[in-house]
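A protein chain is absent from this complex, but the other protein chains hold their places.
Letters A and B mark the chains as written, and numbering starts fresh at 1 in each.
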Amino acid sequence: MKEVLLDCFGEACPIPLVKAEKKLKELDIGDLLIVQIDHSCAMKNVPEWARKEGYNVEVEEVSDGEWEVVIEKTK
Amino acid sequence: MSDIGSTSSIRRSSSSRPARKPAKSQLLQAILFCVAMLIIGLVLHKQTNGTSWYFVTGLVFGYILQRSRFCFTASMRDPYLTKSTTVTRAVLIAFAITTIGFTAIKYGYFIKGLPIPGMSYVVPISVATIVGGLLFGTGMVIAGGCASGTLMRVGEGFLMNLIALFFFIIGSLWGAHDFGWWKLNFISKGVTVFLPDVFGWFGAVVIQLIVIFLLFIAAEKWQEAKTGNSGSH
Partner (left out) sequence: MEKLSARMLKISDHETYKRWLKTAWPYLTGAVLLSLFQIVTLATTGNPWGVSGTLAQWGAWIYQALGGSVEKWYYFSSEGAQNVLKNGILNHPDSWRNFGIIAGALMAALLASQFKIKKIKSYKQIIAAVLGGLLMGYGARLAYGCNIGALFSGIASLSLSGWVFGLFMFFGAMIGSKLLVKFFM
């Protein structure tokens, strides 16, 4: 069960989501993708997309204006 | 969106957990900032041309945009890039509500025989509209924000959008400079279509709302077809 960190700090809007989508394709079932985000739109649209795909998602605010979106690839 | 305490349902190794930065709150700065804005508003109130009201509405718009992460750019970009139409549908709803409100106000003036207010955006359709739309749509996706989005993100601290704002200003000046040429060659040959002139007031509103409704359904179907579910707002 791998845990992969994806640093998207400082990236503009759709980029965290596009990168997360790509990265998630490379992972196996059961792996965790941890996306680090500081964009307010991305902290909304990345979890939304992941939930639509059917993955387990949790969002944690780790600092002022910084979030970690933890996605578990369940299928 | 769940808050994580110590009962996370995703099992995660402690080594990947980031060193928790010391928790602090920005509430103090927030309150000071609010007070500062209040003072600015009061000072502006002394001017007679309604500047303080414009400032207040700006604050309100900025606040709403940031809190809801509302993004016109996303409404047009996501259907293509991420196959999501939740923001698109929210924008359509905004169009519908505003159509009703705007028309109500304008119709009130119309039936009293008074000049209709707020016609500043009823403008000629020409090649300039098409080129303008293409340029603007391309630019907003590349820059990571539209006009309102850029201002909002400057307020959120994005230095990239600050650069975008600066060049938005330069581009606007350039456009203003060239505007005379566009007006002469294209815009003056364009046609202005105010829908009530064509369909009557009631007809125009009904048709527009129907179009918005159909687009809404289409957006829903698009997301369902591409991702298997329609999500929420």
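What we mean here is this: contacts are C-beta pairs under 8 Å (C-beta built on N, C-alpha and C of every residue); 3 or more make two chains touch, one makes a residue touch a chain.
Please read all numbers here as calculations on a predicted model, not as lab measurements.
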Interface residues of chain A (partner: the chain not displayed): 9-12, 14-15, 18-19, 38-40, 43-44, 61, 63-66
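Everything that follows uses one rule, which is that only the chains that are shown with their structure count from here on.
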Whole-Å gap separating chain A and chain B, where each centre is the average of the chain's CA atoms: 25
In the complex, chain A residues that touch chain B: 3, 5, 12-14, 17-18, 21, 32, 34, 39-41, 44-45, 47-49, 52-53, 56, 58-60, 62-65, 68, 70, 72
Partner chain A, residues of chain B touching it in the complex: 1-4, 8-10, 12-13, 16, 18, 20-21, 24, 26, 66, 69, 71, 73-74, 77-78, 81-82, 84, 86, 141, 143-145, 156-158, 160, 227-229, 231
